[in-house]
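All protein chains of the complex are present and in place, except for one that has been dropped.
Here is chain A:
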Amino acid sequence: MSKDLSAAPEIPKEDDRPKWDNKFQYILSCIGFAVGLGNVWRFPYLCQIHGGGAFLIPYFIALLFEGIPLLHLELALGQYLRKGSIGAWNTISPYLGGVGIGSWMVSVLVSLYYNTVLTWVMWYFINSFQEPLPWSVCPLNENRTGFNEECHESTAVNYFWYRKTLNITPDIAESGKLQWWLILCLAACWLIVYLCTIRGIETTGKAIYVTAIFPYLVLTIFLIQGLTLPGATEGLIYLFTPNLNILKNPRVWLDAATQIFFSLSLAFGGLIAFASYNPTKNDCEKDAVTVAIVNSMTSLYASIPVFSVLGFKATTAYWDCLDRNIVNIINEFDLPEESIMRQNYTSWISFLNSSYPEKIAGLKLKNCDLQEFLDQSVSGTGLAFIVFTQAIILMPGSQAWAILFFIMLFSLGLSSMFGNIEGVFTPLLELQIIPKSAPKELLSGIICLISFLIALSFTLGSGSYWIDIFDRYAASVPLLVIAFFEVIGVVYIYKIKRFSKDVEWMTGRKLNLYWHIAWRFISPLLLLIVFMAFVTLQLQKTPSYTAWNPKYEGFPMKEEKVYPPWVQAICVLLAALPGMCVPLVALFHLVKKKCRSKDPSFVPSEVFSCQGANSTFSHPK
């Protein structure tokens, strides 16, 4: 399967391919792509459930042996070949063209659902301008004698998220109707994406200055605010207390490896596209290390305000629990107000329990435990839209905090969207889907329009269940497969000697031994292990989901349901299809070669294919 292509490295022309305005724009775009919503709502959660500070050990080991080498590989590849993912992999070898197509497919799938998450963020943002915040109070029921039942049984925050935002159906098979308010927000989000990516990196390069830097400002503000809140220190201690025993659990190592991998947005093709707009004589090694370290530092930095706020929320909930118990006791025993305070609560309880045990038992007091409140860990949309919004209500000046928080989430997501869209846009531009004379704005408009129309399906009542599916299956397993083939392809098919010469030519110095070892052995091995472990874990139980069903007897707990067979088939398709592109395309070329080689007068096509693929694309500005 190894092909020996032309010996001399092709010197690419410094022509009318778009360029970054300056190096800082490029670095910022890569950082913006890597730093996304996951840094805020997944990393702190993983830290919390995997032994706090101890989680940093597998995390940094994974960063060193998996994250940085793969990142360097992609950036070097894109920078040297000066093409998007499809063109680049076709250049490396036509048999590896499937890798490019696979990563293009994943970028498409992720762009579709990622922008819908941003739609939810935008919806919350535009609702943050009201006093009081709409998720702080329950609406009244029809005859105004009490609160809406669904809201009263769960909480106002839950109600606003599940009913007023998603209008969720109790089952994935029930699609429900299209929610018009979500359609409006979705349209606005896709228009924003169009506005920023209208001319490729020419426009995203300007937009990234705002969307990549603004989140850091807001995180700092939240950090200062968070640390002044009562209970913040409890949250932080809880987060960072290391529990080294947890390292014996292989699940922790798996989570660390997958977190690093997905956090750096590897194998999407977006990084290759970004790097392809660089001048070839650029130090990609330093860039890779910089981006990876900034991404990890951002995760750590973001977890501090997140956990201060969560600690504040747990403390407030604990105080509320105590206060409710105190009021019940005072009312029952007709004791004067303020006779029982939080401080002497326990002594009072023990005294009353010994003297009037039946009365105390009759009150059915809830057991208030701060640890229990701190243990309620959430990640993902639950963290942002339920837990954090609840905490924001408790802060003074909640409108301002809500607005800041949601703008920050929106910028984080938007800068990642730029990378996703670039991963879709650049290969299409090079494949010349639209005629050369047509402006770039047309192609980006078509991409955004088609994506908007397909993403309308996520605004149905069952939309959020589908987004969970896409997140779990389309954006996980295929990426591992593609990344594995990327490393194998470059190291063993393109040949590491040739690649290291290319990188030396670009950076101006010899490749360190670390890169050789990492690329040749450690990274592929790690990827293989992670892939197998991941798939094994997924296959161990039938895929299930939790549904929000007001008619469930355990309501407000979510109902555990199994996916119907047709949905399971879609899950398998999403997970398998992008990865299957690799062997399918290789097989296709093999068959083509065999057919051609049967005809001796025919010159083998590979000689021309790489030269054909090398033709630089020129397009009108």
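Everything that follows uses one rule, which is that a contact is a pair of C-beta atoms (placed from the backbone, for glycine too) under 8 Å apart; a residue touches a chain by one contact, two chains touch by 3 or more; residues count from 1.
The rule we apply is simple: contacts and distances are computed from a predicted model.
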* **Record-based protein name (UniProt) of the chain missing from this complex, from "TMM27 protein", "Alkyl transferase", "DNA primase" or "3-ketoacyl-CoA synthase"** => "TMM27 protein"
* Among A:185, A:547 or A:581, which residue is in touch with the absent chain? -> A:185
* Among A:171, A:283 or A:441, which residue is in touch with the absent chain? -> A:441
* Structure fact -> Contacting the left-out chain: of A:335, A:454 or A:522, that is A:335
* **chain A, residues in touch with the chain not shown (by the definition above)** => 122-123, 126-127, 129-130, 137, 139-140, 144-147, 184-185, 188, 191-192, 194-195, 198-199, 203, 330-331, 334-338, 439, 441, 620-621
